[in-house]
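Note that this complex is displayed minus one protein chain, with the remaining chains in position.
Here the chain labels run A, B, C, D and E in written order, and each chain numbers its own residues starting at 1.
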Amino acid sequence: MNTMETWLYSLITRTPQEGFELAIVLSQRGVLYTQPSEEIRELLRPVYSTNADSLIAVSQVIAINFQTVAAANNYWRDPRCR
Amino acid sequence: MNTMETWLYSLITRTPQEGFELAIVLSQRGVLYTQPSEEIRELLRPVYSTNADSLIAVSQVIAINFQTVAAANNYWRDPRCR
Amino acid sequence: MNTMETWLYSLITRTPQEGFELAIVLSQRGVLYTQPSEEIRELLRPVYSTNADSLIAVSQVIAINFQTVAAANNYWRDPRCR
Amino acid sequence: MNTMETWLYSLITRTPQEGFELAIVLSQRGVLYTQPSEEIRELLRPVYSTNADSLIAVSQVIAINFQTVAAANNYWRDPRCR
Amino acid sequence: MNTMETWLYSLITRTPQEGFELAIVLSQRGVLYTQPSEEIRELLRPVYSTNADSLIAVSQVIAINFQTVAAANNYWRDPRCR
Partner (left out) sequence: MNTMETWLYSLITRTPQEGFELAIVLSQRGVLYTQPSEEIRELLRPVYSTNADSLIAVSQVIAINFQTVAAANNYWRDPRCR
């Protein structure tokens, strides 16, 4: 594993939307560890971002990571129920 | 992450059907963050919406997000402690 | 989201088999929201229903939705353990 | 939904292996509800059963259903409260 | 379901690594039940084991089964917390 700066401090977010956006970051990091070259990743972006099936697949990875983040935050339920 | 208006306030819904519809919104948002251009997304819609395998993949993303929403709502079963 | 009649009242079912059949309904609804035209959906049916990989993918979506329904019903375990 | 005979009475099994075999049945039922014709299903069998990627996909559906069955059985670990 | 010898006695393992290796066995068994012929499976091995996407798909099935095994073992956490 390449040494990387600290980018993930906590799974706890203030709001569900911030949690969803953290899920996006996690999904991107999965790619970033596998393809560290920003140049190559930028070349790939127009490919998957204009392909319906690729976009659906991206949305699926985000959904899986959002499950994790949402559980970590106890689904941002009423704090008395945490 | 682009700054975006607030679109997700809570995972709690009144009914299971509203929860399912929130799962659809979450699935769409995963795409929207990755491809912000509404023009391109509109071009892709006729592609995936008439392709059986794409529609099955969409349904899978919804199913994953529905797991999250359903858990957040305690499966709409216990009227106490939501 | 198009306004739709109420089609999902509860995730609770009397039996595991009814829960499995509800999981099928949920999987179909994921498609229906994305492709509302019954005409187009009927055109696609012979495509995916005679393709092995499509059928496996459908079965996967059902499996994911069945996880949700089964959890909602506490796996139809002995009611004393609910 | 076609009316079907009762085929799923319980998710509880005596052993983990029976639970795994129930997960296989659930995976097959997902296909069977979507393609009720046994004739067509038999035609498809040689296709997916000799294709590596199809077999991996089948194994994935079984794995998802096994998660459900294993949870239902409390992972066959606690002899009290099944 | 073909009658098969007993191959799965328990989901409990002594260590996380043994749990991961059990997850591999479960993934293989999903294939084995669907394609019982060892001859055909051996023919397929060079296909998927030299294909990047197939290997990623295999790793995904293992990951799903590892979720089950890890939960069964309460994540091999400190035994006082089980």
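By definition in this document, a contact is a pair of C-beta atoms (placed from the backbone, for glycine too) under 8 Å apart; a residue touches a chain by one contact, two chains touch by 3 or more.
Just so you know, these numbers come straight off a predicted model, no measurement behind them.
K.L.:
Please provide the labels of all shown chains that the missing chain touches.
P.N.:
Counted over the whole complex, the chain not pictured touches A, E.
K.L.:
Please identify, in ascending order, the residues of chain E that touch the omitted chain?
P.N.:
Residues of chain E in touch with the missing chain: 15-17, 20-21, 24-25, 48-53, 55-60, 62-64, 66-67, 70-71, 75-78, 81.
K.L.:
Would you write out the residues of chain A that touch the absent chain, in ascending order?
P.N.:
Residues in contact with the chain left out: 1, 6-12, 26-31, 33-35, 40, 44, 47-48, 51, 53-54, 57-58, 60-61, 64-65, 67-68, 71-72.
Note that only the chains that are shown with their structure count from here on.
K.L.:
Give me the fewest steps it takes to get from chain B to chain E if each step has to go to a chain it touches.
P.N.:
The fewest touching-chain steps linking chain B to chain E number 3.
K.L.:
Considering only chains that satisfy the touch condition with chain B, which of them also satisfy it with chain D?
P.N.:
C
K.L.:
Note the rotational component of the Cα superposition from chain A to chain B, reported as an angle of 0 to 180 degrees in steps of 5.
P.N.:
Between chain A and chain B the superposing rotation measures out at 60 degrees.
K.L.:
Once you find the CA centre of chain A and the CA centre of chain D, what distance in Å lies between them?
P.N.:
31
K.L.:
In whole angstrom, what separates the CA-based centres of chain C and chain E?
P.N.:
27
K.L.:
Which positions in chain A touch two or more other chains at once?
P.N.:
Counting only residues that touch two or more other chains, chain A contributes none.
K.L.:
How are the chains arranged in terms of who touches whom: line, ring, star, complete or other?
P.N.:
Contact map by chain: line.
K.L.:
Which pairs of chains touch each other in this structure?
P.N.:
Final set of chain pairs in contact is A-B, B-C, C-D, D-E.
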